[in-house]
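Notes to accompany the following structure.
Chains shown are a subset, placed as in the full complex.
Labels run A, B, C and D following the written order; every chain starts at residue 1.
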Amino acid sequence: MAEIVVDNLTKVWSGSPAVDGISFTCASGEFTVLLGPSGCGKSTTLRLIAGLEQPSAGAIAIGGRDVTRRSPAERGIAMVFQSYALFPHLSVAENILFGLKVRRVPRAERDERLKRAAQTLGLTQLLDRKPAALSGGQRQRVALGRAIVADAAVCLMDEPLSNLDAQLRQEMRAEIRSLQRRLGMTMIYVTHDQVEAMTMSDRVVLMREGRIEQQGTPAELYDCPASGFAARFLGTPPMNLLPAAIGAGLLPGVPAAAGGSIGVRPERLRVGAPGRGLAASIEAIEYLGADTLLTLDAAGAKLIARTDGHARHRIGEVVGVSCAAGDLHFFDAGSGRRVEANGNGCNAPERGEGA
Amino acid sequence: MSRLRASIHASLLLLPAVVLLAAFTHVPAVRTFIGALYTTPRGNRPEVFIGLDNYRHLLDDPVFWQAMANNVWYAALTIPLSVILALVMALAVDARLPGRAALRMAYFTPTVLPMIAVANIWLFFYTPGYGLLDQVLGLFGVAQTNWLGSRDTALNAVIAVAVWKEAGFFMIFYLAALQTIPHDLREAAAIEGASRFTFFRRVTLPLLMPTTLFVLVNAVIGAFRLVDHIVVMTRGGPDNATALLLYYIYEIGFRFWDSAYAATLTTVLLAILAVLAAVQFLFLERRIHYR
Amino acid sequence: MSIADRSAGAIETVGAWLLGLLWILPLAYAAWTAFHPAAYATRFDLLAPLTLANFVAAWEAAPFGRYLLNTTAIVTMILAGQFLVCTLAAYAFARYTFPGKSVLFALVLMQLMVMPDILIVENYRTMFGLGLVDTIGAVALPYMASAFGIFLLRQTFMTVPKELEEAAIVEGCSTLGVLWRVYVPLARPVFVAYGLVSVSHHWNNFLWPLIVTNSVETRPLTVGLAVFSSTDQGIDWSIISAATLMTAAPLLVAFLIFQRAFVQSFLRAGIR
Amino acid sequence: ETTVNMYYPVAVGGPITKIIDKMVADFSAANPDIKVNPIYSGSYQDTITKVVTALKGGNAPEFAVILSTDMFTLIDEDAIVPFEELVSDADKAWLDGFYPGFMLNSRTGGKTWGIPFQRSTIVQYWNKDAFKEAGLDPEVAPKTWDEMVAAAEKLTKRDTSGNVTRWGVQIPSSGFPYWLFQALTTQNDVILANEAGTKVTYDDPRVVEALQFWVDLSKKYKVHPQGIVEWGTTPKDFFEGKVAMMWTTTGNLTNVRNNAPFPFGVAMLPAKVRGGSPTGGGNFYVFKNASPEQRKAALAFIKWATAPEQAAAWSIATGYVAVTPAAWETEAMKKYVAEFPAAAVARDQLDVAVAELSTHDNQRVTKALNDGLQAALTGAKEPGQAMKDAQAEADRVLRPFQ
């Protein structure tokens, strides 16, 4: 229906490339998340796909048709802008209905869709307001509403939930996901929230400085990060990366000779009595409600371990840190790429399908 | 969008304007300017090609040089005065002043009132003895002055009228432009401790630059084009003291019916304006942030 | 607000009002003379008798009712034409790149500089050729493409945030749709400003309408107003003032109505 | 039925357009086969602009009322036909029925190009109260320059700080100072231009002398305001008592009569070597592009409008000087003069009236003079120098016509 194929796409802004020869495919009806640090080219990629920027090189096909030179209107897309791009002179309702009016959707249907979207987004009370009289989150929801009502085959969203509170965000996540499924939309979704990336997407494209660092299912990225960068980018707190010499202490039988670094996720670390595993002292304790984060010092290397909410530790206490065999990741010293050491192959666990 | 399609769209959008402009400005203008190379045709004397003779004559024409000098002085005063006043007015009526609706009205009236009538009223203001200006100045013991009848004051008296007429006109555009400056910038600056003047200088003024370019270009052109009040108030007198270039052209064209010489003068005036406008445009356009 | 701020504010208010008084002085004077007998035209006496005789005399000197109608038709026609033609052209200049754009723009700006009066003879010939002499269309036609308007709207359109245009395009707006639904509403204060200025200007335009029209059915107010100016007998300020007020009153009222349109609240809060 | 368009200006106050419309209606009633279409065309200046524009656009009116001084301009544009071509022999007498003073401006090269219609001349008005106050005979106006200076010196009033509160005499000098100046030159017995309109005598010593007198009124005698005096405000100055005597057109008669809050007198201008004043105002012209029938129709209207009854009515309604002696003999006119004797002053002055300055390239030649006059009056140039410069410029302009 509306597969998106991005082929060797490049966008250069006055000399420096914002997007640097990326290629990926987003199958029809699939939900792809673009992930990456600030300024890595996510929005630019999205704008290129939308046709709002002309690529410096490369091609884009939507639904099998090369649309590289087509106007945005011809691409059949809906979009949520990172900056919202609400029309300041139109009310919330008019903003949401803008595209439908332009496309001459009959009035009755328009009203119907508006009502549904407003309800979903909790905007029913605000339909007559101008954007200037809305809170930040409300504006963002209006922007979202505009994309939702469009029922387009392809939907592009640029951090559509960044200004919403956790609860609303969770609802919206579920809503967007189910809408996308129901309508069979092909979705490209930019977010900096890895929980969103993990829970919503079929596929994650991790970008770094205009290039693709790794792409795959969320579980693949989490369990088999292709590089130190990918390893640290997904997961909060991020994976601990230790010099191989030190990290080897976590588990008996790990060769420390190879150099490079060893990674282990905070939640995989077991903090117990001293003597077992790596000896470390507790430097800081951060209580997060559900968990407590321990910052540990092992021979000068810092580690973070996540433990239960009320784990009773004290600063300065000396503990032993260990982990299971499958929990270690090895990265090359120079390139930072993953090394499949000791036959420690990567097998992502099955991902339970959400409700 | 492809370049070709963009060009086609653009030309369609421009078509009506181009046709109308060509029909009523460019074609007649070109015909007029060709006329500058001939003698003026009269009913009983057909035109004769004389090349650049008209331009040579122009160089020897003392009234032309006088009008030129007058116009330079006139422009040097009216342009900065009217533009700055316009900005001040716009800022004043954009702020939360008591009665700003009435003030807007007051500033805008010169634009609404017909010049033929208004110039006559100004004539009264300047009348020696019982004119309003002399009546008011009389209260301070200033002697009677023949404002329009003396070579020393006539041009400046006329300039005052021009500034009065132009400032409110430009104010309207500044006022409209002020509305498009996002309010949160003012807030951010207020928090940073910027005084209103600093905010004006560092934020408002740069963001008003597109309007300023527009206003400046028009003010420059206006300084060479606005002569209605001269026609009513002084007719270029006394002894050409208030003759401005366009008034002189008007006189040559519609009193002397010397269309060839009028075309010559127009060509020169147009060249001056084009250069001035182009300089401003090229100088400012690159410095303007359009968002 | 601090005391310093408040006193600065007070000074500004007083200054603004003084300037306002200065600016309205001619109108105030016109009102004074129009409502008083000629003998008081130059003497200001609170007890001077009021009269409407000047208005009566002015009204009777020309068919002002008909002229008012004509003028209204002319300015409406010009304004509609200008809005249409200038908006389209300004949009092309503001948002398109095409070969020869700067040359074309320079040619448009040329019109700002060429005074229409100079072209009267040629334009009359054109109108005569088109058989339009003595029609309202002939008065309006040469002014419909206004470089002033194109330039003004271009400047305004160029400050409209690009992302709004992009959002509209993504929503499926055509070129004209974007113009109509995004640029025009966002430029509303400027359109109002331009409208007021254009109407004022053409309301008061004299020479071209005088030349190109011959009958009462086509002539504008100013032609009637001209009866009172520059007579051999010197100036009768009372009658000129009355006539001026009569002709300018619709404009003044229009201004009072439309000046609110300058204050548009919607762009006031930051939309990022 | 023949339709003819007539452009006409309005140069005096009052409902002129209505008067014209009524005239045309009366004419139509008498001549049902001719339709005259009167087109109001602004001031004199606007009218000539409109006429020439239409002419160059190929659409001139059939006939028009235009300044008498524009005769050469119209001839040079090859726009008008002389009346000798239009009138039958029987009508030749009609051409001679106008005051010769008016015809001076209507003929050149032995042909009659214009028919006087709304004509005027310069007269002096004086404030009788001021005369009384200054110890002068309020019923007698100065008859010579010397008398005028003497009277003006008495009439000029100063307040304690030396500011003048009333001037003795005022001769306006804005816009078209040449016309009022011509009164001074005529009185000094010099004619400014030849009949062919190809030569001027701006640098004649008598011209310079006349200018010197005008300058001296303010410089030497200090009885006349300094600098340029505005034409438009001069009547108002008179009403306000700011001047005791003013020189202005007879067209102001009605105006002064209605607005002067004091008794006033009207007299012929004072004499130096001789009395005299230029005439002014507008003539009828018939345009070449009119068809023979239209020319005939235009002529019919012109004849009708200048016939004694109509000329008298027009004069009474507008304040213009009736253009034929016969008009003054009508009952209506006699009655009017009896009521308002001042009206006859202009007529009496016609005997000594001269043509208004008019040459080929008229406006340019008069501008040369105007500039010179204003330069002298504002003190920028000595009168002699000013007139020499003006002569040089006029010679340059007129060279092609000589």
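The working rule: a contact is a pair of C-beta atoms (placed from the backbone, for glycine too) under 8 Å apart; a residue touches a chain by one contact, two chains touch by 3 or more.
Not measured: the values here are computed from a predicted model.
For the assembly as a whole, chain copy numbers read A x2, B x1, C x1, D x1.
Heads up, the rule we're going with is that only the chains that are shown with their structure count from here on.
Chain centre most remote from that of chain C: A (centre = mean of CA atoms). Remark: chain A and chain B have CA centroids separated by 58 Å (rounded to whole angstrom). Each chain gets a centre from the mean of its Cα atoms; for chain B and chain C, those two points are 15 Å apart. Here the spacing of chain A and chain C, counted between their Cα centres, is 56 Å. Multi-chain contact residues, meaning those touching two or more other chains, occur in chain B at positions 120, 123-124, 127, 130, 254.
In chain D, the residues that touch at least two other chains are 45, 49, 52, 232-233, 236, 240. Remark: chain D residues 45, 49, 52, 55, 73, 75-79, 163-164, 173-175, 225-230, 232-233, 236-237, 240, 242, 361, 363-364, 367, 370-372, 374-375, 377-378, 380 touch chain B in the complex. Interface residues of chain D facing chain C in the complex, by the touch rule stated above, are 5, 10-18, 37, 39-43, 45-46, 49-50, 52-54, 56-59, 120, 231-236, 239-240, 248-249, 251-252, 255, 259, 261. Only residues 12-13, 15-17, 19-21, 23-27, 29-30, 41-43, 84-86, 88-89, 91-93, 96-99, 101, 104, 106-119, 121-123, 126, 141-142, 144-145, 147-148, 150-152, 155-156, 158-162, 175, 186, 189-190, 192-193, 196-197, 200-201, 203-204, 206, 222, 225-226, 228-230, 235, 237, 240-241, 243-244, 247-248, 251-252, 255-256, 259-260, 262-264, 267-271 of chain C touch chain B when the two sit together in their complex.
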